[in-house]
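Heads up, one of the protein chains got dropped from this complex, but the rest are sitting where they should.
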Amino acid sequence: MNSTIEIRWHGRGGQGTKTASLLLADVAFHTGKYVQGFPEYGPERMGAPITAYNRISDEPITIHSNIDKPDIVVIVDETLIGAVPVRAGLKGRETILINSSRDVETLRRSLNGFSGELFIVDGRRISEETIGANFPNIPMLTAVAKACGLMTDSEFVEFMKESLGRKFSGKTQIIEGNLQAVIQTLEELRS
Amino acid sequence: MNVNFKTLMEREERFSGGHRMCAGCGAPVAVRAIMRAVDPEDRAVVGCATGCLEVSSFTYPYSAWTDSFIHSAFENAAATISGVEAAYESLRRQGKVSGARKFITFGGDGGSYDIGLQSLSGAMERGHDMLYVCYDNGAYMNTGIQRSSGTPRYADTTTSPAGKVIPGKKQNRKDLTQIMAAHNIPYAAQTTLTANFKDLHEKAHRALGMKGAAFINVLSPCPRGWRYEAKNLMQICKLAVDTCIWPMYEVIEGDWILSYEPKNKLPVEDYLRSQGRFKHLFTSGNEGLVESIQKQVDRDWDLLLKRCKY
Amino acid sequence: MKRKPALPGPTDSWREITPGGTIRGGASAVFFKTGDWRTWRPVWNQEACRQCLLCFPVCPDSSIPLAEGKRTDFNFNHCKGCGICAEICPVHAISMIKER
Partner (left out) sequence: MNRKSCLSGNEAVAYAMKQINPDVVPAFPITPSTEIPMKFSSYVADGLVDTEFVAVESEHSAMSACIGSQAAGARTMSATSANGLALMWEMLYIASSFRLPIILCCVNRALSGPININNDHGDSMGARDAGWIQIYSENNQEAYDNLIQAVRIGEHSEVQLPVMVCQDGFITSHAVENIELLDDMTVKDFVGTYRPVNSLLGNESIAMGPYESADFYIEHKRQQAEAIINAVQVVAEIGTLYAELTGRPYGLIEKVSMDDADYALVVIGSTAGTSRAAIRILRAEGIKVGMIKIRVYRPFPEAEVAAALEGVTAAAVLDKAEGLSGTGGPLYADVCTTLHRHRNNLFTRNFVYGLGGRDVKVSDIIYVFREIARESADPGNMQRMIPYRYLGVRENTHPGEQT
């Protein structure tokens, strides 16, 4: 069963966290994996904290329950640290991906000295620069897909071009903007 | 009775913060204004139909209501509170309960125009001493913006989507306020949020002061469902009134009285362009829809003017 | 501010929580914080403010407290940063800034 990657997303209603987890399932599905993408639901209000989950595996996934020992935690809104137990179930070997413009030390401190791998993506800046709005889900999706090693960078860009084309057919401006967000995120992650 | 604006604002808050309505929702603004019309010395018992307001204002163990509150189901807010009012009548008669109570129950447009219409009609016809307030946000917002009979024509909702063949909701909006007036209840009125809240306050206070059944319909914009920027709440209400899409009037003991006539009546287009749910009306292939809305609004407005003996 | 009563919590056993889900004591929601929903934050310019109180009733979250008939700073426990007050203030004494 260890071939399964379990991911937990933390965001707020209206930020596209649920959409990002469903997009990740789509990406993994297209690489031939078995996938699950599901939100933890309560009456979701714009701004209220929400949690979403993914399981990605080489074998069929039958488990239908929330994930409490994730391999990867994605924090789409850093103001959730302290408000919601984002580190629950982590033992320090896992990976945390956080949408933030702050530096590694400050973030590790705010995460009570989390010792695992910490990837920082300035999703707000990237999305504002590329699609002109603070909608960090495409940069975060890109970072998680990379962390899961689903595809090479170029394969992922190609896949996103095709999937964005399907989703926003005819709206080239949105497609170009989001594609630019993907490319910029990949570049910043490499450095 | 015109208590001035500032003294009114100092009344003890009867609908607290800490509820979970979306940021910028119109409904809690309407609810605060209605509850502010309950005189300080009176105690209220509040009912609510299932919906955004209910699930957000009473999530265990947090209630945003300072007064007693009861929610039971979706289709029966009026029936539930009529039971509370009946108990009060009986227990007061037997001397087991004393002191005045105001019975107020809230419902969204879904809970009032559609699933709750039968129990609302029943409670109004039986003449229970209560005020029913519909916070009309134009669709089933709590379940994710599905069309109700209160949804404006051609509006894009998730069960009347603007599709390639059908441009949003096909039917005209049901006029619940006139249906309630036709119950010949002592008081029925239509209002919304205005800068000084004078219209809404006076209507709520008048309704609460009258014996018997009263109904007020309050347009309560929903930023999420109507797709406008939350900060523009009051501007959206103003546009609704100045385009005569949402006329403000009251029916007191059968007398129709217009509350507001815009100095210069704006075209409906100003209202429609302010919201994403009408965006498709301005795309090619849908020409003529705005015009048909304008015609309908003008016809309804003229009818109302006649009824108000203008 | 009312003293926080002992409200049932998500770790209480089934014997401790109130029967039927009935809650006593009126508006307990004051003790639930919704302030962290903000992505924008209102800033009240006390000097520019003319205390006309037009902002008071438009707040969906009852987050503009009054004291002796005068408005005071926002209650950031509940304010969700919707910006309605800033939009209607006749003297622009309220501005919106990005939450930190």
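Going by the order they are written in, the chains are A, B and C; count residues from 1 in each one.
Convention: a residue touches a chain if its C-beta (ideal position, glycine included) is under 8 Å from a C-beta of that chain, and two chains touch if they have at least 3 such contacts.
Every value quoted in this text rests on a predicted model; they were computed, and no experiment measured them.
Shown chains touched by the hidden chain across the complete assembly: A, B, C. Checked against the full complex, the candidates B:68, B:121, B:146 or B:294 give a single residue touching the omitted chain, namely B:146. In the complete complex, the residue from B:158, B:172, B:196 or B:292 that touches the missing chain is B:158.
Although one chain is not displayed, subunit A still touches it through residues 1, 22, 25-26, 29, 34-39, 41-43, 60-66, 68, 85. Against the chain not shown here, subunit B presents residues 50, 55, 60, 71-75, 110, 113-115, 117, 140, 142-144, 146-149, 158-166.
In the full complex, the hidden chain is touched by subunit C at residues 9-14, 16, 20-21.
Criterion: only the chains that are shown with their structure count from here on.
The centroid of the Cα atoms in subunit A and the matching centroid in subunit B are 40 Å apart.
Centroids of subunit B and subunit C (each the mean of its C-alpha atoms) stand 23 Å apart. Rounded to whole angstrom, the centroid-to-centroid distance between subunit A and subunit C, based on C-alpha atoms, equals 32 Å.
Annotation for subunit B: residues 20-23 touch two or more other chains. Along subunit A, residues 45-48 each make contact with two or more other chains.
Those residues of subunit C that touch subunit B in the complex are listed here as 7-9, 17-18, 21, 23, 26-34, 37-38, 53-54, 56-63, 66, 69, 75, 77-84, 86-88, 96. Residue ranges on subunit A touching subunit B, taken from their complex, read 13-14, 43, 45-48.
Per the touch definition, subunit A reaches subunit C in the complex via residues 12, 45-49, 79-80, 83, 134.
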